[in-house]
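Before anything else, here's the structure in question.
A protein chain is absent from this complex, but the other protein chains hold their places.
Our next item is chain A:
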Amino acid sequence: MRPFTYERATSAQDAAAKAASMPGARFIAGGTNLLDLMKLEIETPTHLIDVNGLGMDKIEEIDGGGLRIGALVRNTDLAADKRVREDYAVLTRALVAGASGQLRNKATTAGNLLQRTRCPYFYDVNMPCNKRKPGSGCAAIGGFSRQLAVVGTSEACIATHPSDMAVAMRVLDASVETIRPDGTTRAISIAEFHRLPGDTPHRDTVLDKGEMIISVALPRQRGGTHIYRKVRDRASYAFALVSVAAVIGRDGRGAVALGGVAHKPWREAEADALLPKGAGPVADRLFAEAAPREDNAFKITLAKRTIASVIAEAREA
């Protein structure tokens, strides 16, 4: 870990302005990912802006429907919230499928969205990695890629986004609300929030320098059965090989998003429309542009079969 300076932010705008003006500044909230990465010198911020004291830890109802989740609401509290459990059950299910109780107690809503990939080559500083060190190459391509992305990849990066929560938010059409250094705010749809790697895989999201998440808005609840299925090599405490977040109505219509397959939660409107036709057409649509590797080609079959399982579960519900 490199030496760094530290301050507690006094307001959201102050935090954003400081982060924009200081090279090497990073926000820290729960720190469950950032501190690990700093110990390994994968992240080497020179200044940490602690945003834990900024409030932003409430879940509030939005006039006309929907919920606004403060950036600092802890994963445990979000999962346990009665309104979330009742109206956005897919989100609760996704949250409790992730990490461990201790981590969820600490991890925040914004931090969860901003966590870095778990690609093993990203984690080993001896290895080339375009995400960690732009231009150094990608050791994962041609290497051990079992966990990695099959769709939306580039020649520079095949990393996945590891969040479960984000996959549920994608299916719920959440929007990410931010404040910029100049005090202006904007709402970014979750569909646009995470980027594909392209030739700049070191940028995970569309956030600008200094821009800080202040909340995540969920639109009015989506009717139907809420399901989150996370498939992995052990029963708990592992990142998804494939996960499926779905909300499916009595008529078989609904929405489906996948985790573990791409650099961002993976969903397509055309695929949603095919849900009544079954898992095959949905998966074919979602993976039309897939470019799997030998180690991870199974994910396409796995995703298709997991979607089938989810559709069957919704039908029986």
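By our rule, a contact is a pair of C-beta atoms (placed from the backbone, for glycine too) under 8 Å apart; a residue touches a chain by one contact, two chains touch by 3 or more; residues count from 1.
The rule we apply is simple: contacts and distances are computed from a predicted model.
Remark: of the listed names "Molybdopterin-dependent oxidoreductase", "Proteasome subunit beta", "SufE family protein" or "Cobalt ABC transporter permease", the one matching the undisplayed chain in UniProt is "Molybdopterin-dependent oxidoreductase". Of the candidate positions A:14, A:43, A:57 or A:124, contact with the unshown chain belongs to A:124. Within the set A:24, A:53, A:142 or A:223, the residue that contacts the chain not displayed is A:142. Only one of A:41, A:208 or A:270 touches the absent chain when the whole complex is considered: A:41.
Where chain A meets the chain that is not shown, the touching residues are 1-3, 39-41, 118, 120-121, 123-124, 126-127, 139, 142-144, 146, 229, 231-239, 241, 278-279, 298, 301-302, 305-306, 308-309, 311-312.
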